[in-house]
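Comments concern the structure below.
Only a part of the assembly is drawn; its chains keep their places, and the rest are absent.
Chains here go by letter, A, B and C, matching the order in which they are written, and residues are numbered from 1 within each.
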Amino acid sequence: MHIGIIGLGRMGANMRTRMRAGGIEVTGYDRNPDLTDVASVAELIQALPAPRIVWIMVPAGEVTDSVVGELSGLLAAGDLVIEGGNSRFTDDFRHAALLEKTGVYYIDAGVSGGIWGLKNGYGLMVGGAADQVERAMPVFDALRPEGAREEGFVHAGAVGAGHYAKMVHNGIEYALMQAYAEGYELLEKRDDLMTDVPAVFTAWQRGTVVRSWMLELLVSALKEDPDLSDIEGYVEDSGEGRWTIEEAIANGVPVPTISASIFARFVSRQDDSPAMKAVAALRHQFGGHAVKKAD
Amino acid sequence: MHIGIIGLGRMGANMRTRMRAGGIEVTGYDRNPDLTDVASVAELIQALPAPRIVWIMVPAGEVTDSVVGELSGLLAAGDLVIEGGNSRFTDDFRHAALLEKTGVYYIDAGVSGGIWGLKNGYGLMVGGAADQVERAMPVFDALRPEGAREEGFVHAGAVGAGHYAKMVHNGIEYALMQAYAEGYELLEKRDDLMTDVPAVFTAWQRGTVVRSWMLELLVSALKEDPDLSDIEGYVEDSGEGRWTIEEAIANGVPVPTISASIFARFVSRQDDSPAMKAVAALRHQFGGHAVKKAD
Amino acid sequence: MHIGIIGLGRMGANMRTRMRAGGIEVTGYDRNPDLTDVASVAELIQALPAPRIVWIMVPAGEVTDSVVGELSGLLAAGDLVIEGGNSRFTDDFRHAALLEKTGVYYIDAGVSGGIWGLKNGYGLMVGGAADQVERAMPVFDALRPEGAREEGFVHAGAVGAGHYAKMVHNGIEYALMQAYAEGYELLEKRDDLMTDVPAVFTAWQRGTVVRSWMLELLVSALKEDPDLSDIEGYVEDSGEGRWTIEEAIANGVPVPTISASIFARFVSRQDDSPAMKAVAALRHQFGGHAVKKAD
C-alpha cells in the first residue's frame, strides 16, 4: 500500500515513520521545503497510485479546510481522504460533503498518544463508511499499538464519530489531569506530615485504584523536578476541551469535572482575576474588609 | 431595659450605639481600656440589674469560649447570655450546656449587615427558648431594621439555629458575590463591544431580575474605581463559608456554587498553584507542550 | 410618537400596554388573529408614519430571522428596527448588516423583568448607534422603571452590546437562583434544628447582605407552599444561560458558579443519570460495592 500524507510536523512525521515501519509506502508533503518529499500537493497526488489514499495531518480549522478544498479539486472518484488532525467533528460533515460531490470518500480519525505514539502506537478512533474503513485498515494497523486491534482502534460510527470520540477523550483527559493535580496539591500542602510526595505517587503505580498512564507521567515529571519548582502553573488549553463543554451544553449533559478543569486552566493564565477583583471590592463595600491595593 | 455587652470592636460598638438609640441602656466591656465602660467583666455583671442580660460580641472560637467560661462563673440562675458573634452553631451547644448548669439561659444570634448595620439595622437570626427570645425582644427590636419585625428578624429554632441560619446566609452570600463577579469578568472581557461596564451594572438596579443590595454595592465600588484597577484580586474567606461546605458534606447536600466560590478565593490568594504546576508538567510529559519556566 | 410592534405574546402585549401608558401610540401585529391590530406586517408598515420605528418581540432564532428578513424588504432608508427578543448577540450582527443594505437602522434591546415588567417597568440594555438610541428614547423611557434613567436603562455599546449584556444578566441570574436554592436545601435538611425555614428567608429581606428581589420572590413562593411540596425539582433552561457558558469558553473566562447552575438544571431533568450509572458500575467493579438494580 502506498499513501500520501499532508503535514509533516511533529505528529505527521512521527506517524509517517510508524507507517513506514509497518510496511506502508508513504509520500509526504509539507509546506516547509525542508520537510517535504514532493514540491506540491498536486505532485503528491500524481505520485500516488489510483485509487489514492491521502492522510491529512495539519492544524485544525482554516488550514485543514484549505487542504480539503485543494484536494477536492485534485482527487478523483474513488479516492479516499483520511483527516487525522484535531478537527471539530462538525467540520467533518462539511469536509465529507464537499468531497462526496466528486465521489471522493472521507474518514475522520481521532489520534491519541502525543509524542509517545511513535514508540507505543497511536490510539485511533475513526468515523466513516465500513468499507472505506476496511480499505484503510493496513494504515490503521501500522499506526495503532501492538496487541488486540479493538484495544487501540475503534470504528466509532459514521463520519464525525472519530473526532467526536477524540473530543470526549480529551475532555476526560483534562479532568483526569486536574484530579491528580488536586491530589498533588493536597499532599504537597501537608509537607509537615508527608515527607516525600513524589514517593507517594510512585507507590500508587501498582495495586491502587488510581493507577494509570497519566500517573506514570506524573511520576516521571516528579522524578525530574520533585517539587515542580522549575515550572510555572500556567496551562494552555486546546480546542477539544472547549468543544467538549460546548457539546455538553448543546446536549444537556452535566460535565462538572471537565468544566472545572478548563476553568482552572483559564485562571492559571491570568495575571490577576477581574472576577476576584470584583469580589474583593464587594467585601470591602459591605464589610469594610481590607483589600490589597494593586501596585 | 439595661443590658451588658462584651466586645466593643467595630461591630460591638456600632450595635451598642444602635441599642442606645433604640432606648436600651447599655454598659459595655472591652479588653481595650480606651473602649470599655467598666474595668472588668465582673464589674460589668455588678453594674447590671438582675436578672441580667449580657450580649457577647467577640471573635468566634477561643475568645468566645473564654468569655462564656468566665460568665458561667459570674452569672446567676435566671440571667441570659446572647452570643452574637460569628460562632459555629456547634459551639452554641457547648455554650448553652455549660451555662445551663447554673441556670443561665442562652440565645445564639446570627447578625448580618456589616458596617451598614448601624444605619440600616442588622438582620437577626436567633436560636433559643421562646420565652427567652421574647424577653430579649426589646434588644432585637432596637438592632433590627425598621419595618415589619419578621422581615429583619427570625426566631429560627432551638439553640444553634440562629448561627446555623447565619452560616447558610454567608454561604449564599459567597455564591452571590461570585455570580456577579463572573458576570463582571464576562462584560469586562468584551470591552470591544461594551463601552461602559459600570453603566451596565448601574442599569441593572431597577426592573431586572438580578437587582439586589449586593448589586448596589458593586455599583458603588465601580463608581469609585470603574475598572477596579486599584484593587488586587485577592480575597480572604472567613469561617462561615468553610463551615457551610462542611455542613453540606455532613448532610449530603450538593453545594456546587458555594464551594466554587470558596475555591475561587483560595486560588486568588496563591502566588502560584501547585495543582496547575502539576497539570503543566503532565502536559509537557505526554504532549511535549511547552511549559513556562519559573523564574 | 407612533411605533409598530411585531409579536404580541405575553411579553409583547405587556410591553405594548406599558408603552401606551407612557404616551406612545402603538400598532401591533401578531400571527394570531385574535391578538393582532393589523392583518399583516405589510399593513403594519403602512400604518406607521415615516421614518418608522418597529419593535420586534418574537421568539429568538428562526422566527426573529424571518421577521427581520421580511422587514428588510418592506422598510425604507431611515427606518429603525429595535429587536427586543431573547436573541443571541451574534445574531444582531447579521440582522444589522442585512438591514443596513437598505439604509434601515438597527438597535438590539435586552429586556429584563419577566411578568413583573408590566407593573415595575423593564430593565433595558441596548446596543446601537447613539443617535438612533436617542431617537428611540421615548419608547425606552416608557418601558423602563420609574426613577433615574441610568438605573433601569443602559446604552451598553455598539450593535450586539444590548443582547450581550442581557445574556450575562441571565447567566448571573442562574447562579443567583442556584445560590439561594443551595441555601434552601441546607436549611431544609436540618429541620431538626430549624423550625421554620420560610421564616428565615422572610427575615433576610431587610438588613442582611443577601437581600434581593430574587429573595423576595423566594419568600413569595414559600408563602404559597412552605415546603415546596407541590412542585417538582425539574428546571428548564433557556438559551442565554447556555450562551453565557459558550462565550465564557470562547473568551477564556472562568464561570464556575454559572456553569454549576446550568449543570444542576440538566441533572434535574434526567430520570436517571448515565454518568452516575457508570460511576455505580465502576464502584461495583473495583470494590464489589452493591449497586441498585434498575427495575
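Following the convention adopted for this analysis, a contact is a pair of C-beta atoms (placed from the backbone, for glycine too) under 8 Å apart; a residue touches a chain by one contact, two chains touch by 3 or more.
Since we're looking at a predicted model, the values are computed, not measured.
Enquirer: Please give the number of copies in the complete assembly; 3 of them are in place here.
Expert: My count of identical chains over the entire file-defined complex is 4.
The working rule: only the chains that are shown with their structure count from here on.
Enquirer: Can you identify the chain nearest the overall CA centroid, using each chain's own CA centroid?
Expert: Given all protein C-alpha atoms shown, the central chain works out to be C.
Enquirer: By how many degrees does chain B turn when fitted onto chain C using C-alpha atoms, rounded in steps of 5?
Expert: It is a rotation of 180 degrees, to the nearest 5.
Enquirer: Roughly how far is chain A from chain C, centre to centre by C-alpha average, rounded to an integer in Å?
Expert: Roughly 37 Å, centre to centre.
Enquirer: For chain B and chain C, let me know how many angstrom lie between their CA-based centres, rounded off.
Expert: Chain centres of chain B and chain C, defined by C-alpha means, are spaced 33 Å apart.
Enquirer: Measure off the straight-line distance from the CA centroid of chain A to the CA centroid of chain B, and report it in whole Å.
Expert: 47
Enquirer: Which residue numbers or ranges of chain B touch two or more of the other chains?
Expert: Correct list: 114, 178, 180, 182, 185, 189, 214, 256, 264.
Enquirer: Quick check: in the complex, which residue numbers of chain A touch chain C?
Expert: Spelled out, the residues of chain A in touch with chain C are 209, 242, 245-246, 249-250, 252-256, 259-260, 262-264, 266-267, 269, 273, 275, 286.
Enquirer: Write out the stretch or stretches of chain C touching chain B in their complex.
Expert: 89, 112-114, 117, 120-125, 127, 144-147, 150-158, 160-161, 164-165, 168-173, 175-176, 178-180, 182-183, 185-187, 189-190, 193-196, 199-200, 202-215, 244, 247-248, 251-258, 260-261, 263-264
Enquirer: Using the touch rule from the top, collect the residues of chain B that touch chain A in their complex.
Expert: 10, 114-116, 177-178, 180-182, 184-185, 188-189, 214, 217-218, 220-222, 225, 228-236, 256, 264-265, 267-268, 272-289, 291-294
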